[in-house]
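A selection of the complex's chains, in situ.
Chain nomenclature is as follows: A, B, C and D, assigned in order of appearance, with residue numbering initiated at 1 for each chain independently.
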C-alpha cells in the first residue's frame, strides 16, 4: 500500500479503496472505464471529495475485489455526504498542486475579465462542472492538458 | 474609465492601457487579434503579469491610439520585468476567481494523482504554459471551457 | 455509518447520535418532528453546537433506539455546555458552507447598512435567533430558501 | 457626508453615490423603490459589489440629482466589472457583520446537512441568488429577518 501522508488521513473506507487499487495495480483510468465514469471524477471520489452513486459502490466492490462492507460507509445507502476538501491546506505545499494554485495567482484577474467580456457578469460554476486531463506529445515534448468546463451562471439583478 | 479597485492599484502604464481599451470599447479578444496574441495572455499582460514584446508595445500604441510614452515603462526596451501576481490576495475574495481556487481545493489531489499515473513523477509547468477560454452553448445552457496546457516536467533522480 | 471527517472529530456521544440516525435511516426533519423541534436546530445540536434539553435526551433515546448512557454526557443532567463551533475552520473549505461565507463577504456591508436604516444602530442577535431552510420549486428550477431571524439589539448610549 | 472608513476606501464613483444619498437624505429602500430594484441589492451595488444596469445609472442620476459623469465609470457602458468584496476583511471586525459570520461558524455543518437531506449533493448558489431583510415586531420585541434564496445546484457525476 502507498502510505502517503494524505491518504493515511482519509477515512477508513477511502483508505480501503486505495489499498485495493494498489493490490490490483489498476490506474484511475482503468477503474473509471469499468465504472463508466471519468478519470478525474473517480480520483476525486477516491480522495473523498465526490460521492459515489449506488451503482458505483457495487461496481467498485466488483472491480477491486472489495468486501462491500469495507466501503459501505461512503455509500448513498447510508446517506453519505462528502466533507469536500476538508484535508487540503492552502497554499498547497506539494509542487504539482502548487502550480495549479500559481495559475490562479497569475491568471486570476485575466480569466475573470475574459469571462466577463465573453459571458457577462457571472462565474464559471465549480459545481455544475466537469474536468479532464489529456496527454499530448509533439516535437517540443510532452504536454499536460487540463480542461475545466463549468456552466456559466449569471448574477441576478433584483 | 473603469475605476475597479484592482486596476487602480496597478502601475500607471497598465492603468493607461485599461483607459485606452475602455475609450476604444475594445475587448481583449479584439486587441489580441490585432496583436496576433491570444486573449488570456493579453489580459494577463494588461494586469501586469506578462511582459509585452517590443512589437506588442508598438502594436498597442497603434491599436489603442496611445502615446507610446504612456506605456514605455513596461517595454522590453527598458528591460521591464513584471512583478507577477504582486497584488493578488489569497484566498481570492472575488467569487469568479474563488471558483478557480475551489477547483484546486476540491480536485488538487485528484489532478496530481492522474498526472502521476499518466506522466510519471513530475508537474505540469505553469511557465512553459498556455491557456484559453472558450464558450460553448448546448441545450443545457452556456458553458465556460478553460483549457490549461503546460509542458510535463519530470523530476530528475540524481 | 457515515465516516465523514467532521463527524469523526466529534465527541463520542455525538458520533453515537449520527450512527443511530443512519441505522434508523431517519432525516433531521423526521427526528425534529418527533422531538417537537425544528430541523436546523436539531442538526446543529447533533453537531454539538446546541445543547439538548432534558426532554430531548429522553426523546432521542426513544426515537433512535439509543442506550441513554451513550448520550448522557451531553445531557443537561450533567450540566453539559456545548463548545460551539470548536471544530469549524474559516474560511470553510467545503463548497456548500463556503457559499454562505461568500454571502457575508459580498453582502456584509449591504446587510449592515440596511439593518442600520431600518432598525437603528445595533445588530441582529445570533443568540436570540432561529433559522429554517425551505425548498421551493418553480419553472426556473429548485431553490434553497434560508431564513435567519434574530432579535434586534440596539447599542446602549451611556 | 458619512466619512465611514469603509466608504472612503471605495472608488470615487461609489463615494459620489453615498454623498448624494446623504445630501438627499434618502434610504436604500427609497432609492431601490425608485429604481424598481430591491433594497439589499441596491445597497450591495452602492458598496461596489453588484454592477448597475444601464437603466440604473440613468435612474440614479435622476433620483439623486447626480452629474452622470460622476458615476459613468461604474456603468455597463464602459464595461464595468465589479471587483466584488475586494475590501472586506475576514473575520469581520464590525459586530453587525460578525454576527452573520458567527451564524456560518455555528450553523455551517447543520445547514449543509439539511440541504443535503432535502436537495441531494449540491449547494445553494450565491450567484443565482436574491436576499431581503424584513422587520417584524411582536410582543417579545423587534426582529430582523434575513431571507437568503439561491438556486439549488446539484453536483454532476461524470
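Keep in mind that, in the parts below, a residue touches a chain if its C-beta (ideal position, glycine included) is under 8 Å from a C-beta of that chain, and two chains touch if they have at least 3 such contacts.
Since the model is a prediction, treat every value here as computed from it, not as a measurement.
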| item | value |
| --- | --- |
| Where 4 copies are displayed, count of copies in the complete assembly | 10 |
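Following the convention adopted for this analysis, only the chains that are shown with their structure count from here on.
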| item | value |
| --- | --- |
| Distance from chain B to chain A - Cα centre to Cα centre, in angstrom | 25 |
| Inter-centroid spacing, chain D versus chain B (mean Cα positions, whole Å) | 29 |
| Residues of chain D touching at least two other chains | 41, 79, 81-82, 84-85, 88, 112-113, 116-117, 122-123, 125-127, 129 |
| Contact footprint of chain D on chain C as seen in their complex | 6, 27-29, 39-41, 43-44, 46-47, 49, 84-85, 88, 90-92, 94-97, 99-119, 122-126, 129, 131, 133, 135-136, 140-152 |
| List of chain A residues in touch with chain C within their complex | 11-13, 48, 73-74, 78-88, 126-127 |
| Touch list for chain D against partner chain A, complex | 37-38, 41, 50-51, 53, 79, 81-82, 112-113, 116-117, 121-123, 125, 127-130, 153-158 |
